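What you see is the complex with one protein chain gone and the rest in place.
Chain naming follows the written order as A and B, and within any one chain the residues start at number 1.
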Amino acid sequence: MKFEHYGLGIAKGMALTFEHLFRKPITVQYPEEKLHTSKRIRGNELVWFPDKCTGCGTCTKACPQGNILLVTHRSEPNRFIVDKFECDTGRCIFCGLCVESCPYNALAMGLKYECAKYRRGDFILNKEKLTASENHRPSAYFRPQFDADLPAQSLLLYDREEGGQKLKFLPLSTRKRGPGA
Amino acid sequence: MTLLDEFQLFLKTLGWPDWAYYSVPALTGIVIIVAAVLTIVIVFIWWERRLLGRFQIRLGPNRCGPEGIFQPIATAVKILLKEDIVPAKADKVVHFIAPIAVFVPVLMVFAVIPFDKAAILVDLNVGAIYIIAISSLSMLAIFMAAWASCNKYSLIAGLRAIAQMVSYELPVVMSLVGVAMMASSLSMVKIVEAQTLPFILLQPLGCLIFFLGSLAEMNRCPFDLLEADSEIVAGYHTEYSGMKFALFYLGEYGVAFVYAAVITTLFLSGWQGPFLPPVLWFLIKVFLVFTLILWMRATLPRLRVDQLMTFAWKFMLPMSLINLIVVAIEILLVPASLQWVMIVINFGLAAVLILLFSRMFTFGGGRVEV
Partner (left out) sequence: MSVKTEPFYLNIGPQHPSTHGVLRLRVTLDGEVIVDVEPVIGYLHRGIEKLAEGRTYAQNIPFTDRLDYLAAMTNNVAYCMAVEKLAGIKVPERGEYLRVIFSELMRIASHLMAVGFFLNDIGAMMTPVLYMWREREKILDMFEMACGQRMMYNYMRIGGMSQDVPEEFLPAVKKFIAEMPRYIDEYDQLLAQNEILLARSKGVGILPRETAVSIGASGPVLRASGVKWDLRKMDPYSIYDRFDFEVPTGQTGDCYDRYWVRMQEMRQSVRIVEQALKQLPGKGSVCADVPQFFRAPKGEAYVCIEAPKGNLGFYVVSDGSIAPYRLHIYPPTLINITAMKDMAVGWKIADLIIIFGSIDVVLGEIDR
């Protein structure tokens, strides 16, 4: 007579949950602790380099949403001046096709990901808001030249190797702002 | 002589009138018990949420106060500030009464729970029967809530509640009879005093059956069919919000406290224990029982409604009957000096019965031809 199903499976499962009681929680206390995102993160913004842009409009054609507005006028025979360059990040799906298509490396994805706004109108990034600056840094998505400046991504995978569930957190001094902010 | 009796005598010596020396201590006792119960229930809620978090390798609430201890209070404030919604087609009177009717029996049970030898509101000589009778009332209130909500999910939960109560009351009472026989009393104080050895050692099977049965009565995992959120949304309290929902919520944890306290009293020798003060021993044991309930909740899936019935009628009831007979024979035959024989026999019996009954465990039943 074979005895199974007398509660051994339940006991095994309960032993496992009990064991988990002594493992470190994997929770990241988000607003205080922030993990480093991937170097190639497609953050919720675009970064534009006006001096490199020729106004060719490839990005507007590449956008699946038809979301980039580009208005130019011809100044010299072979040169366009960009009058208007706007992107509505409320409609953008952050696919990165515009960055990929830009032949002059004039466009990059941003690092920032905390872009909640109170008004829809604030999502529209115009020329000034798009221009790269200290607070508005490009990610390395399709732009490997920015790769070296960015911190390494914090991976959940590398926890046990370094003893317990140790995640690489940002230092607390930067806790108020995200890595791209 | 309980503390309340002493208080009464003290007032009598002061020369208070009859009605006053009778009612003042009673009211004082009630207020103390209600306050204590609510405090412990709040700690229970915090403990459940924190510990469940740790079982699931997350942190649980940790924002309000140190280690999130004030989180239940924040939750309570949030719930109380919510709009009270009554469905248009609800039976408004019953819908209003049901949450109160859930919570009141929970508080009433604590009248006979001995926190200490003297710290008991009334030492009824039929305390155990009183507990069984009163704690079943909550189920009726749950059915009231379910019926009055005019919601199909609630209705299903209400019908499940009645079936569950009818099935699980029997094995619970049967295993309680074993305890009463061994203590030769139904008074909770006497039952505790009879436990020189905790009854969990003398009646392991009875304890297991009582524990599982009480899990079903307090709708805890794996018998939480009444509010099986993946099936019937929130069960009987789907249509409740605000203060009324808070009463259900409190009632749920209150019932958990009640059964943890009853199990402590009946099987874990209540307030008895070395070194520490008796009340502390009582609370420690209650928390251990509650933690075990939590642990099961963190691990186990839920039974189906017909499997729940099968488990009660085919497994627990026969086992509790056999346990009752064996305990009765042992009380007659085994002398009090040979209690270790009884422990060995009963543990062996429990193991053999569980193994034998596990043979009846089958798969794939429950389909109905339609």
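Criterion: a residue touches a chain if its C-beta (ideal position, glycine included) is under 8 Å from a C-beta of that chain, and two chains touch if they have at least 3 such contacts.
This one's a predicted model, so the numbers in the text were calculated from it and none came from an experiment.
Of the chains displayed, those contacted by the omitted chain across the entire assembly are A, B.
Among B:192, B:232 or B:316, only B:232 touches the chain that is left out of the view. When the missing chain is restored to the complex, the residue among B:188, B:300 or B:324 that touches it is B:300.
Within the complete assembly, B:152 is the residue of B:152, B:314 or B:359 that touches the hidden chain. Contact residues of subunit A toward the unshown chain are 5, 7-10, 12-13, 15-17, 20, 26, 37-42, 58, 61-64, 93-97, 100-101, 109, 139, 141-142, 147, 152-153, 155-158, 160-161. Residues of subunit B in touch with the missing chain: 52, 55-58, 152-153, 156, 221-222, 224-225, 228-233, 297-307, 361, 363-370.
Keep in mind that, in the parts below, only the chains that are shown with their structure count from here on.
Distance between chain centres (mean CA atoms), subunit A to subunit B: 50 Å. If you check the complex, the residues on subunit A that touch subunit B are 1, 3-7, 10, 13-14, 16-18, 20-21, 23-27, 29. Against subunit A, in their complex, subunit B makes its touches with residues 51, 53-59, 62, 295-296, 298-300, 354-355, 358-359, 361.
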